[in-house]
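In what follows, a single structure is set out as C-alpha cells and then discussed.
Left out: one protein chain. Kept in place: all the others.
Chain naming follows the written order as A, B and C, and within any one chain the residues start at number 1.
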Amino acid sequence: MSFSDWISQPVNWVFLGLALAVLAAGFRVVTSQNVVHAALFLVATLAGVAGLFVLLSAEFVAWVLVLVYIGAVVVLFLFGIMITRAPTGQDVGLDNRRARPVAAVVSLGLFGVLSWTSVRAFQDTAVAGVGERTPTDILGEALLGRFVFPFEVVGFVLLAALIGGITLARRDLTPKEEEERGAV
Amino acid sequence: MWYLTAEEEAHAAEALSSGGFFAEWAGVMLVLPFVAFLLIVFFGKRMRRHGAEFAIGALAVNLVWSSVLFFQNAVEGIHREVSWVVGEIGVFGGDRLVFELGWVVDGLSIMMFWLVSFVGLLVFVYAVGYMHGDVRVTAFFAAFSLFAGAMLVLVGAPNLVQLIIGWEGVGLASYLLIGHYWEDLDNVRAANKAFLVNKVADVGLILGAVVLGFTLGTFRFSELSVAAFDHSPELAGVAVAAGLLLFFGAMGKSAQFPLHIWLPDAMAGPTPVSALMHAATMVTAGVYLMGRAFPLFEYLASDTRGLMVAIGAITLFAAGLLALVQDDIKKVLAYSTVSQLGYMMTAVAAGGYTAGLFHLFTHAFFKALLFLGAGAVIHAVHSNNMSDMGGLRHYMPRTHWTFVVGSLSLAGIFPLAGFWSKDEILATLGYEGYTTVMWIGIAGAFVTAFYMARAVALTFWGSYKGHGHPHEAPAVMTVPLIGLAIPSIFAGFLNVPGVELGPIRNFTAWLGARVVPMGDHHAESVDWALAAVGLAAALTGLVLGWLVFSPDADTQRARDRFRIPVLYPLLEAKYFLDHIAWAIVNATKGPLARLVDWTNSYVIDGVVNAAGFLSAALARFVYGGLDQRGIDLAYNGLSQMADAAGMAARRLQTGRVQQYAAGFVVGALVLVLMIAVFR
Amino acid sequence: MILPQFLILAAALFSLGVYGLLVRRNAVMVLLAVELMLAAVNINLVAFEAALRTSQAVGQVFAIFVITVAAAEVGIGLAIVLMIFRNRQSANVDEFDLMKW
Partner (left out) sequence: MIADLLSNFWVLLAVKVLIVAALIPVAGLVVGFAELKLSAKMQSRVGPYFAGGRWGWAQLLADGIKFFQKEDIVPENADRPVFKIAPALVLMGAVALWVVIPWGPGLVFRDLDVGIFYALAISSISTIGVLMAGWASANKYSLIGGLRAAGQLIAYELPLVLAVVGVVIMAGTMSLEGIVRAQAGWFGEGGPGLPFVIPQFVGFVIFMIAALAELTRIPFDMPIAESELVMGYLTEYSGFRFLFFFLAEFSNMFALSAIAATAFLGGYWMPGLTESQLTFAGPLILVAKVMVLVFLMIWFRWTFPRLREDQLQTLAWKWLIPIALVNIVATGILKVVI
C-alpha cells in the first residue's frame, strides 16, 4: 500500500490528527518543566489514545480509559502533586540534565527497533474500522467467562493496592489526636 | 531357750498370710508423704497452717493403714512382697540384674511403718505448735514430709537398691532440717558434718550392696535371706566382707562409735526434727538394716559378731558418760540416743533380733517423748541450756510429768517400757555368752539413770535460773506428749517373755513373721535375777543423781561446777574424737592431694603434653609450611582477584533505578538486534 | 487503516515514556512516564485485537486488565512517593540510592 493510497482514506486523516496530538502531548509530558502541566498533558495524551481506541472499534475500552485514567488516576496525580508541592511557573531540577543525551539515544534506538520490527512483521495487515465496533456484551462475557479468574485476581490486586496505599500514606496519629478521634 | 523345730523351719514362710488388700496396696503409704510433699511445695504457702495440713493428713492415713496391718500381723502373721521392675542395672553371669521398686510387708516392716506413722503423726502435730511463727514453716513441713516418705521407702524396701534410695532420701531430709536455721553458720556446719560423716559410712553400705548384688544376682532381701538360710556357698564366700560393709554403713546412720560424732551436732535442727529423725526413726535405720539382713549375720557372717558387739558396747557406755557433762538438754538426750543405739546394735549383733528391735520400738516412744518435752521447755525458756532452767515443774506440770515418765522409762524402771526392752537385751547378751558386755550394759543402765536424774533435777527441780516467765506449752504440744507417754509406760508388756496377750500374740511372734525363720535367741520366761540386777543399777543411778543434783539451785550450780580431774576434760572434749577426725582429715588430705596432684602433673600431664607437643610440631609444620606458604597464597590470590573484580563490579550498582532501567532497555535492544541479525 | 501505523505510534509513545523514565528526577514525573508507556502498550493490544478479531476480544480484555493494574500501581506508587517525601522532604529518584553497596 502506497502512502498516497493510505492518505486518501479520510479515516487516516483523523488518525493522523489524533496521532500527532498524542505524540505532541506525550512529548510535553516528558519535557514539560512544570509538574502540573505535565500531568495535564498526560490528560491530553490519554484523551487522544481514547480517540484512537474509538477508531479501533474498542469503544468500551476507550470509555474505561477516560473514566479510570482521566477521571481518577490523573486526578489522583494532580491531587498528590498539589498536596506535596505545586508552584506555578517553571520548576528547575525536574530533569536530570546529564542523562538527557543518553536517554534520547536509548529511546530513539528503541523507537527505531520497535517500528522497524513492526513494519517488517505486519506490513499491510488491515485493522477493523470504526463501524465494526466490538459489542460490549462480548467483552462482558469474556471478562466474566473465560477470563473470570484473572478478573478476580485483578480485583484482588486492587484491594491489596487500596489497603497498601492507605497503610503507606496514612500519618500515624499523635496520641492527642487519637484521643480526639476516640472522643468523637 | 527357744529353737526352731525342723518342721517349723521348712514351713515358716508358707504358714504366713498374704495379708489381703492392705498388704497388697501398702505402697500407698510409701507414696502419700511424697504427694503431701509436692502439695506443700506448690500450695503450702497458701494454706492456713502453711502446709502442715497435708503432712498431717498423709501421716494420719498412713497411721490408719499401718494400724490395720499391725493388727492383721499380730493376729495371723503377714508376709507379702510386691516388686516392679523399673530398669536394668546390668547383666550378671547371664542373669539380668534388675532395678526394682516395690514394698515388702512383714513383721519388721509393719512394725516400722506403724512406728514411723504413729510417732511421726504426733511429732507433726506437735510441730504445728512448736514451729508457729517460724520463718520457713512451709519448707520445714515439706522437708519433714520428704523425710517421712523417704523413711517409709527405706523401711518398705524389698531390695537393697530401694533401701539405699530411701537411705539417701532421709539423709537429704536430715541435711535440710539440721540446716533449717541456716542463718547461723554453726548450723550449716553441723548439717555439713552430718552429711559428710554419713557419706563416709554410706560408702560401706553401697559397697556391701554391690558385693551382695553381684554375688547373688539379685538385690532382694528375701532371696538374700533364703540364700543365707540355705548356707549358699557363693554367699558364704563373701558373707563376712559383705556383713562388715553393711555394718559400716549402719554405723554411720545409727551413730555408732566412732562415727557418732555427727548426731549431737545434729541437734542444731528444730526440736521436732531431733525427736522424730535423730532419736525415734532415722537413726534406727542402721539397726533396721541389721535386722533386715539378720539371716546373713545369723547363719553365715557370725564371725563378725565380736567386732560388732564390741563397737556397740563401747558406744553405749562411752556415749552415756558423755551425756553426763552436757549442759545443753538436747545434747544430753542426743548422747543418750547414741547410747541407746549402742544397746540396740549390741543386741542385734549378739543375735538378739527381737531384743534389739524391741528396744528400738520402745525407745522410739520415750525418746521422742523426752525430746518433745525438752522442746516444750526450750520453747518456754528460749534457751537450750539447763543452767538457764530449773524449777520448771511449777510452771509446766504436764511437761514435767510426761518428761519424768519418759526418763523413768529410759532409765529402765519397772514396769515401764524401757525396763522390759533393756532387760531383754541384757538377758540376750547373757545367753549368748557376752557376759562382759552384759555387765557393761548394766553399768550403762546405771549411767543412764544417773544422767536422766541429773537432767530432770536440773530442768524441773530446784529453782528457776533463767529469765522471763516460762509457761506451759499449748495443747497442740502437750497432747502429743501425753500420746507418747502412754506407750512409754505400757509398750513393754507386749513382749514379756512367755506371755501371750490373747489373740494378739507376743511381739516376738509378730516380728518373726519373715520369709525365713530368724534363728532368734529368746527367753521363754523372765530372768528375774538379771532383771533385779539391772533394776538395781538403774535405781542406784537415779538415787545418786537425785542426791547430787536435786536439792536447790545453789547446790546444783556448785555440783555442776565440780570437775573430776582427767575424766571431765576427756568428756568435755568428747574423747577428742572431733580433733582426731580433723587430724585424720588434715593429715591425709595434704599428702593425698599432693599425690594426686603429682600424678596429674607429671604422669597424666606428661603423656598429654607429649602428645600435645608432637601434634603442635606437626601442626606448626602444616601451618607454616603447607598452609601459610602454599594454600593461603593460592587462596589469597584468588580472593584478591575476586575482591578486585567485586570492587570493579560494584560501580555498576549505583542504587539509581533509572540507570538500571537504561541498562535494561539497552540490553533488550541488543537482544532484539541479535535475534534479527543472526536468525 | 493498517496495523503498522498504530504500532509505530505506540512505539513512539513508548519511547517517549522511556525517555521520561530515564530523564526525570521527580518520582511523580517518573510515574507519569510509566503511564505513557502503559498507554502505548494498550494501543498495541487494542490494535492487535482490531487486526486479529479474536472471538472473545482478548486484546481489549487485556487492555482493561492493564488499565486496572495501572490504577493500582498509581495508587501504591503515589502512596510510596508521599511517604518518601514526608520522610526525606524530597521526591527525587536519583536521591533514593540507598540500595547500593
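Note that a contact is a pair of C-beta atoms (placed from the backbone, for glycine too) under 8 Å apart; a residue touches a chain by one contact, two chains touch by 3 or more.
Everything numeric here is computed off the predicted structure, so don't read it as measured data.
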Checklist outcome for this item: Shown chains contacted by the missing chain are A
Checklist entry - Where the complex has a chain not shown, which of A:L56, A:V74, A:V113 or A:A128 is the residue touching it? => result A:V74
Checklist outcome for this item: Touching the unshown chain, chain A contributes residues 34, 36-37, 40, 43, 59-60, 63-64, 66-67, 70-72, 74-76, 78-79, 82-83, 86, 88-89, 133, 135-136
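Keep this in mind: only the chains that are shown with their structure count from here on.
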Checklist entry - In whole angstrom, what separates the CA-based centres of chain A and chain B? => result 94
Checklist entry - Can you give the whole-Å distance between the Cα centres of chain B and chain C? => result 90
Checklist entry - Taking each chain's centre as its mean C-alpha position, how far apart are chain A and chain C in Å? => result 7
Checklist entry - Got the chain A residues that touch at least 2 other chains? => result 96, 99, 102-103, 106-107, 110
Checklist entry - Counting only residues that touch at least 2 other chains, which ones in chain C make the list? => result 18, 22, 94
Next on the checklist: Which residues of chain C touch chain A once you look at their complex with the stated criterion?
Outcome noted: 1-20, 22-26, 28-29, 31-33, 35-36, 39, 42-43, 46-47, 49-51, 53, 56-58, 60-61, 63-65, 67-76, 78-83, 85-86, 91-92, 94
Checklist entry - Any idea which chain C residues touch chain B in the complex? => result 18, 21-22, 30, 93-94, 96-101
Next on the checklist: Per the contact definition, I'd like the list of chain B residues that touch chain C in the complex.
Outcome noted: 650, 653-658, 661-662, 665
